[in-house]
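Notes for the one structure printed next.
Heads up, one of the protein chains got dropped from this complex, but the rest are sitting where they should.
Moving on, here comes chain A:
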Amino acid sequence: MPEFLAELLNQNDIFTAPTIMEYWGGLVTTVQLVFLSLILGLLVAVPLAIMRTSKNPLINGPVWFYTYIFRGTPLLIQLYIIYYGLAQIEGIQQTFWWDIFREAFYPALLAFTLNTAAYTTEIIRGAIVATPSGEIEAAKAYGMSWALRMRRIILPSAARRGVQAYSNEVIFMLHASAIASVVTLVDLTGAARNIYSRFYAPFDAFIFVALLYMVLTFMLVFAFRKLENYLLQHQRPVSG
């Protein structure tokens, strides 16, 4: 640690090196949790969104039901049901699953993944449904099979239309991850709550963590703006 930083830390009672390390640990947990749940959620959402656009009610019905339930109830309830509920499943404590789900991280990851997958499914579905019919006709005229059409035409085109709504979902997920602290996980908010109760200093503990979340949010906003520019570069007005 640089000299001036060590000196600065010694000048106050709250933001000492252990406190900073606690926040750092929280940051790592939050980033891991949000990043993993978003990646897994996206992987689940793409096939579900394709199923959701199917005309067969036996295929799109269950997906509709899933997204309806998960979008219509608070994430906190979903987290409680999974966190407290998994332990109650008959016989789970004898299987290897128990080694995984005994830690709070994995039930939280499962709840967040299922929640974000539901929202993402609807975002992608909206983008798929909005594909201009001419693009699909053209693909058919070229003799593309359903799978090729999906991979080469519909999904890339849907990604361009969905990226803006998806960026909102990512930020929503970052903010929603704060509730992981209620199931004993020490994420950023959990760290702030620990610091608060140790020093009884709500303003220092929570305003600092609010600033950290703000930095993370604006980094995400910036990254998504770059991604949008990249995906939509063919629509940029020709200059000069």
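Note that in this section contacts are C-beta pairs under 8 Å (C-beta built on N, C-alpha and C of every residue); 3 or more make two chains touch, one makes a residue touch a chain; residues count from 1.
By our rule, contacts and distances are computed from a predicted model.
The listed choices are "Amino acid ABC transporter membrane protein 1, PAAT family", "Selenide, water dikinase", "Indolepyruvate oxidoreductase subunit beta" or "Putative phosphonate transport system ATP-binding protein"; the UniProt protein name belonging to the chain that is not shown reads "Amino acid ABC transporter membrane protein 1, PAAT family". Considering the full assembly, A:Leu76 is the residue among A:Leu76, A:Ala130 or A:Leu232 that touches the omitted chain. From the options A:Leu114, A:Ile128 or A:Val209, the residue with contact to the chain not on display is A:Val209. Residues 69, 72-78, 80-81, 84-85, 88, 171, 174-179, 181-182, 189, 192-193, 196, 200, 202-203, 206-207, 209-210, 213-214, 217-218 are the ones on chain A that touch the missing chain.
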